[in-house]
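Some chains omitted; the rest stay in position.
Chain naming follows the written order as A and B, and within any one chain the residues start at number 1.
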């Protein structure tokens, strides 16, 4: 069985972090699929998905890590080179297991979107739930 | 067809590497699924999966790389900030193809767990095999 859903989120500025966990959990429940996987994907070349804790100090650490690994300046490809590079390292493509109609994740494991482009924008997210 | 299985592994200390390849291969055989995919996932916000060669010198290189990219110290979020950052960069979420009842992988491609937290612990791994 396949259940698909498209959702939209709006980011306000560069670096915005949006927690998608509860939205994904409620769509998985809506799907009535008990066991399988949920695939979450953003069709955007400057978007990032991450899966870990989302505590306020750690948010600052995540921003620092992105700047350490792929700094904003020093690239050949225009102003948003870093956006593409971050989306390459942390791609907007994540799969989680589904059991008994619920998403399996760790207590501190949240799935969140990071706006890696130079400003906020409307972002599309495609969910595919496959199972029985 | 969906086949699911939960396994547990125990790490002894920070940085422990546990090769999961043979365990995953035997569960795929147990599933009787011939063609499809196997999704392997650890519901832990400080866990890492990696897929490449697992030779003893390369183990040292992997530890150095993790320290280069996300060092143990210098973060705002307590003692295990680096654990979360490493789990973000190398998430515990991997999908491999299944053909003729066997996992497809390269000769030197092993799937292994890296204990990214500050000490050893009991870790859960969820396998979902989807196919025919």
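Basically, a contact is a pair of C-beta atoms (placed from the backbone, for glycine too) under 8 Å apart; a residue touches a chain by one contact, two chains touch by 3 or more.
Computed from a predicted structure; not experimentally measured.
Q: Since every chain shares one sequence and 2 appear in place, tell me the total number of copies in the complex.
A: When the whole complex is considered, it contains 3 copies.
Methods note: only the chains that are shown with their structure count from here on.
Q: Taking the mean of the CA coordinates per chain, how far is subunit A from subunit B in Å?
A: Going by mean C-alpha positions, subunit A sits 20 Å from subunit B.
Q: Going by the contact rule at the top, pick out the subunit B residues touching subunit A in the complex.
A: The touching residues are 2, 4, 39, 41-47, 69-70, 75-78, 81, 84-85, 87-89, 91, 93, 95, 126, 128, 130.
Q: So in the complex, the part of subunit A that touches subunit B is made up of which residues?
A: Interface residues on the subunit A side: 35-37, 50-53, 55, 57-58, 60-62, 64-65, 68-69, 89-90, 94-99, 104-109, 130-132.
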